[in-house]
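Shown here: the complex without one of its protein chains, the others still in place.
Showing chain A:
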Amino acid sequence: LQRNTSVSDSDSVRLEVSACLRCLSSSDSSRNITVLQTLLSYLDEASHGAAQRAQFSRSHYSRTLRVLITTIEADWVHRLTARQREELWDALFLRGPPEQALLVLLEAIGELSPSTSLDHVVTITEKFLQDGRLTNLLWSYCVGSAQSDSPQLRETLLGRLSALPDIMANKLHHNISPLFLPQQYYPLLASAMLTALQRTCQALRGQHQPDNINCSLAFVSQTLGKLCLQGHGGLVLAAMAPRLSACTRSDMVWQRVCWKLFESIPQRSMECVLTALVLAVSGIVGNLVLRNKKAEFVITHKLLLLQYKYETGVLRTVLGYLAADRDRRPLLIQVLRCICQAWANPSAVKHTPMEQQLYVSKALLLSVSLLKDQELQDLRSELLQCLLGGMQSHLDSSVLRIRCVGMVVGECLSSRMDNADTKLKFEYEQDEETRELLSLMTPSGWCEPESESLQETKELAPNTCSVASQRRQTTPPLAPTDPDSDLDSDDELTPYDMTEDQEVSQTSPPRYLRDCLESLMSSEDAMRVELSLKAADPLVRRNAFAAREISVQMSKVLLHMEDKYNIQGFLILRHAAMVALAVTDCIPVTQYLTTEFYSLNYSLRQRLDMLEVLVAAAQELSLPTTDKKNSSIISALDVAELPPFQGHDPVHWRQVVEKRIQSKTRRISKGASQPATAKATPNRYAPVAGYFFFPLLKNYDKPEVTFDLLGSDHLVLGRLIHSLGLFMHLAVNAPVAAQMGSALLDFVWTVRYHTDQMVRRGVLFAVCSVFLSMPSQNLLLDLGDMLFETRTWLTDVAEGDPDADCRSLAVQSLVLLDKSLKKQLKDPQSPSLES
């Protein structure tokens, strides 16, 4: 009997609803208001039994709404008064099961074209959001009262919920209501989720109450996961995290609810949620990392070792989170081991980008600073191993920044491990980066979220920042003023230039080049040697004739000279003197230096010196010489250009007047009205470029006992290639440039995939300069097939090289190459004139 009544009930509901809907869709509109009221009554508790209502919500509600949407253009709808429309038509959307209403509304918005109807639907949606129907939606899923729950429907609903701002924006473009903007919508959704969680808590607490229900957080978790997956995690968690962390601090129920929430987040969105979460705050996750493999992987591995885009603060949060709890502590140790390995790995030092190495170094320092002394003792041997290996591979690197990071980390680790006696101490320049690294060892900015209330932590962070920034602002003005500055001081007296106030020396500098050479060779008097070294550069330049006689001998002496007397600026002085020699007597000196470069028994420093001297000399030679004579020539030209006296020639008077006006008018726009200041001077470098360049290409692959260019001495190799690139670059417009270019490309081809990034940078620089300096017609002619191989290699480097400089250099050379080729293909006949 009971079954019968229920069947008859359901039948009656179905019949009545069908009648109503038929009525609505027909054009006859007289009864429609009553029909709407009837339909609305099914949503009311008073008028129908629970079974009937459930029946309506489950089976007929969506249909009803869809019919309503189709009739939205109908005349009777337009005839409704505003009040009727609000109470009957709109109310049907706002009182029924929210998930169905939302789906229908969004579907309608997607289908309708811009019109008043669309506006109407949008208004209802807005109302839907404002009335907190989202909360009802979530809560209905929590208590499992949402009737229509299939996986597909759920997935659709999640998609719609998380993408609502996008859907609205796509449809409405600029006329969008602020409520639908992500900045407002996602916090709204977040607060709806919070309310749902809060109700769950209340429900859990109220065991004795009649409405004792089972709550499921799956849907909320899924929503959160979906939101984070789509990249809205920041906005949502910024709204949720503070509240959650405040509630979880004291409340056991909240804690359980919260942990449950994060545990039931789907696997594939776990990472997004966690990263968004650690950006916000970490205390609310509980021991999730211990229970969830995926979470463990994200926190202990991915965030620390695979990615490196995050700020230092995130590292602090993650590691701090691991260190905060006794259960998580073993994970910290495990993480530290991994980081140690990553840091000390010589291959990682070579092949990973600088930024990642910095990130790993930061993580290492942070985790070491979080260790307790006991743990440190246990890990001591491993840390030492890491320190030794890592220091070696870092110091081996040819990149200054990497060496620097290595030194700082080494210092910090050793000082943390050993109390007093055996600390490492390096000399490096303090800069922003090293200071930041050093500051990581003092655990100041991070405070345990468990021990302090969130408000405090929140305030603390900006405070420390602002204090720091204030300090930064105030220190520079303080520095120049004296501590006890008063108005009545010497400040009114402005000092004169006192740079001339140098120490007076007793001996006088040599006046002849041969004296200078003599004292450089054999003098034991520090003062004389210093003065001779200082005098060498000007002496050589002044007495070019005398210098040619002894140039090679003097180069030899200077090259082998050691800083025995600790002369100030020794390297610069010696360099200047050698450059002067190479410029004055170019061919013999370059021959000497280029042959010595590959000979036995020189230190790396000396070989680098040779390269530096050659480069500086080439640069100086390629600069145009400035002569005093030029000005007189120009003025003579000026006079010649004056028009000859035109006596009786009946020039038209108007022309004469115009000329005068022209000459009196100042043309500001004409920049170069005065005789051209840049006068053509012969390029002194072009004829000798080959002497600098070609001898250095020989012998590079012949390893000596003391010098293995292709082996361990890659520092010199990088410099050598760079210097060759410079010679190439300076040889622009020189006849020999084409041969130099193809020779250089051939040369660098063998080392283009060198493991040292300095070498790779040098290679790319050389390639750049080839494309810059080689005449474009030669480029295709001489290089031919090589060019296309080079191109593929360059694209490869531009995409895949771990070093940022290498990538940008590769892009640059590609651009240059394309430009040059394009020019050549467009206009193959014209010789290239531009540099």
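The criterion applied here is as follows: a residue touches a chain if its C-beta (ideal position, glycine included) is under 8 Å from a C-beta of that chain, and two chains touch if they have at least 3 such contacts; residues count from 1.
Please note the rule applied: contacts and distances are computed from a predicted model.
Which protein name, taken from UniProt, belongs to the chain you can't see among "Protoheme IX farnesyltransferase, mitochondrial", "Cirhin", "Osteoclastosis associated transmembrane protein 1" or "Guanine nucleotide-binding protein subunit beta-like protein 1"?
"Guanine nucleotide-binding protein subunit beta-like protein 1"
One chain is left out of this view; which of A:Leu493, A:Leu600 or A:Ala680 touches it in the full complex?
A:Leu493
By the contact definition given up top, give the residues of chain A that touch the hidden chain.
That gives, for chain A, the contact residues 477, 480, 482, 488-490, 492-498, 500-504.
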